[in-house]
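For this view, one protein chain was removed and the others were kept in their places.
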Amino acid sequence: MERCAIVGIGQTKHDTMRIDVSLPGLLREAIAKAFADAGVSWGDVDAVVVGKAPDMFEGTVMPELYLADALGAAGKPILRVHTAGSVGGSTAIVAASLIQAGIHERVLTVAYEKQSEGNAMWALTVRIPFQQAIVAGAGGYFAPLIRAYMTRSKAPEDTGIRVALKDRLNALKNPTSHLVFPDVTYEMIRDSPLLWDPIRYLETCPSSDGAVAMVMTSEAAAKKAPNRPAWVHATAMRSEPTMFPGRDQVNPRAGRDCAAELYKKAGITNPRKEIDCAEVYVPFSWFEPMWMENLGIAPEGEGWKMTLEGATALDGDFPVNMSGGVLSSNPIGASGMIRFAEAAIQVRGQAGEHQVPDAKRALGHAYGGGSQFFAMWIVGAERP
Amino acid sequence: MSEAKPVRAISTPIRLEYSYTAGRASTRFLRGMAQGRILGQRCPECGKVYVPPRGSCATCGVPTEEEVEVTGKGTVTTFCIVRIPSENLSIPPPFTCAHILLDGADLPFFALIQECPFDQVRMGMRVEAVWVPKEELGPTFECIKHFRPIDEPDAAYETYKEHL
Partner (left out) sequence: MRDVAIVSYAQSRSVRRELGANEVEMVMPVVREAVERSGIPKKQIGFTVSGSCDYLAGQPFSFVSALDAIGAWPPISESHVEMDGAWALYEAWVKLQMGEVDSALVYSFGKSSMGDLPEVLTLQLDPYYLAPLWPDAISLAALQARAFLERTGRSERDLAAVAARSRRDAKASPRAQLAGDFDVERLLADPYLVAPLRKHDCPPISDGAAALVLAAGDLARKVARRPAWIRGLDHRVEPHQLGSRDLTTSVSTAEAGRRAGVGKGAVDLAELHAPFTHQELILRDALGFGDGVVVNPSGGALAGNPMMVAGLARFGEAAERVMRGDAGRAVAHATSGPCLQQNMVGVLEGE
């Protein structure tokens, strides 16, 4: 298996509506930054891998066909990955696999959503004949699971508020953030309206337009890159069915198995100590403690302690979502890849104000569907 | 000629028509609904009962055919209080949605709780299905309007904790 390096990363400024750019314009904004970072241009790319969430969010079927022109893909292979919310992560993994399999030298991967162009809310709750109507929205699906976690773990009721506060403070240090609350406080979050009890408005992710792009290369091509690469140390994906008897949706086995395989491939036996920081898919603040347990960073039932102790803060011993996370920017199709990209940004020392000092190994995590699709990677500053 | 502003956006309405198929398992379930019955299916390998049935056991990957009828009584395993209006519901918030484990079924069913103050719903609460009037029955999930509490002691945590 070949080594894979990430030599260029670019993101758009994420926002509610990016009406200043067309759909291809949004992607090219991210790609231009990635190219500048990588010191390459369109002619240097061998293949393109696109990821995004359901086509109904924008109303174009199989958009890789339309985007082929804007992505400079004519004459090249182009793939489009779709694994629900984890898509950004699985797209990065597919792109990396093209390098790791020795098929291409340089791959451009981009994930995006321009959900302001369609009606994402409609697409997420559309009534399908013969199926039960979704009456409670995405938050309504996850809120009962969060309540189950609170019961199981006996976590303090304000754990979610603390996570949201941390992520929103981190967002102030990330120029690409969509939601920016310069005056955010614990009380502001606590007093924001409850949407699906126990989830409050300010503990919830936004709906954003945005894109993220990465240039991945072989080891040989990485030598020509002007900036320090991040190296892929391990990747893993797992899926489980949505509904089956005895399914644990709070601590899904697919997540645990995925993390276990990931650590084994990366040679990690103590993830809390051996990983310096993590970008984890947290669309509702309570998912941070839940994922800390699912990822084996904290023992089962104790994920919330990490939050309370400040361990997951930017200056803690295991910073999580230094970028502000999904709570701050959520172009659905891109969010998973943003996590993967931010992990790489950390080990390349490029994170500016939200940099974890001396980060050598970082975890990128994405999930989707009913907590059933998982994609993860470990990237490092050192060549594996 | 007055100065024309650049075109910044266009609106392109899209309309597509689809015909949906319920599938064999859903058809059985929905016909059961029309008769005021809740029909599930049991997996021949693991023996678990799916309500509503999907024609396959998701973990074993085999077809499920054996029909099992369950009553409308069940236990709330977890819930949430919805405080924002829903697109698909005319009931004003706040209202409570819950996962309900019907007696005899092996996985919970997502449903609305009514006829109970929204903040008194609790895990372990015993509930029963409330059906639409007989003349309104038809092959649809909407035959069950909601679930309401019944006068039975709460189920012990152990009996449903594996479904959380």
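A and B label the chains in the order they appear, each numbered from 1.
Operating definition for what follows: contacts are C-beta pairs under 8 Å (C-beta built on N, C-alpha and C of every residue); 3 or more make two chains touch, one makes a residue touch a chain.
Bear in mind that the values here come from a model prediction, so they are computed numbers and not experimental data.
Student: Which residue among A:Ala30, A:Val45 or A:Leu98 touches the omitted chain?
Tutor: Spelled out, the listed residue whose C-beta touches the missing chain is A:Leu98.
Student: Using the touch definition from the top, which of A:Pro241, A:Gly301, A:Gly316 or A:Pro384 touches the missing chain?
Tutor: Final answer for the missing-chain contact: A:Pro241.
Student: For the chain not shown, which residue from B:Arg54, B:Lys73 or B:Lys145 touches it across the whole complex?
Tutor: That would be B:Arg54, which touches the missing chain.
Student: For the chain left off this view, which of A:Val110, A:Ile161, A:Val184 or A:Cys258 is in contact with it?
Tutor: Only one of A:Val110, A:Ile161, A:Val184 or A:Cys258 touches the chain omitted from view, namely A:Cys258.
Student: In the complete complex, which positions of chain A touch the hidden chain?
Tutor: That gives, for chain A, the contact residues 1, 22-23, 54-62, 64-69, 73-84, 90, 93-94, 97-98, 100-103, 123-124, 126, 128, 236-242, 244, 252-254, 257-258, 369, 372-373.
Student: Footprint of the hidden chain on chain B, which residues?
Tutor: That gives, for chain B, the contact residues 10, 12, 14, 16-26, 54-63.
The rule is simple: only the chains that are shown with their structure count from here on.
Student: What whole-number Å value describes the gap between the mean CA coordinates of chain A and chain B?
Tutor: Roughly 30 Å separates the two chain centres.
Student: Taking the complex as given, what residues does chain B use to touch chain A?
Tutor: Touch list, chain B to chain A: 8-9, 12, 14, 20-23, 26, 30, 46, 48-50, 52, 54, 57-59, 77-84, 86-89, 94, 97-99, 106-107, 110, 112, 123, 140-142, 162-164.
Student: Touching chain B in the complex: which residues of chain A?
Tutor: Residue positions touching the partner: 19, 59, 121-122, 125, 127-137, 140-141, 143-148, 151-152, 193-199, 241-248, 250.
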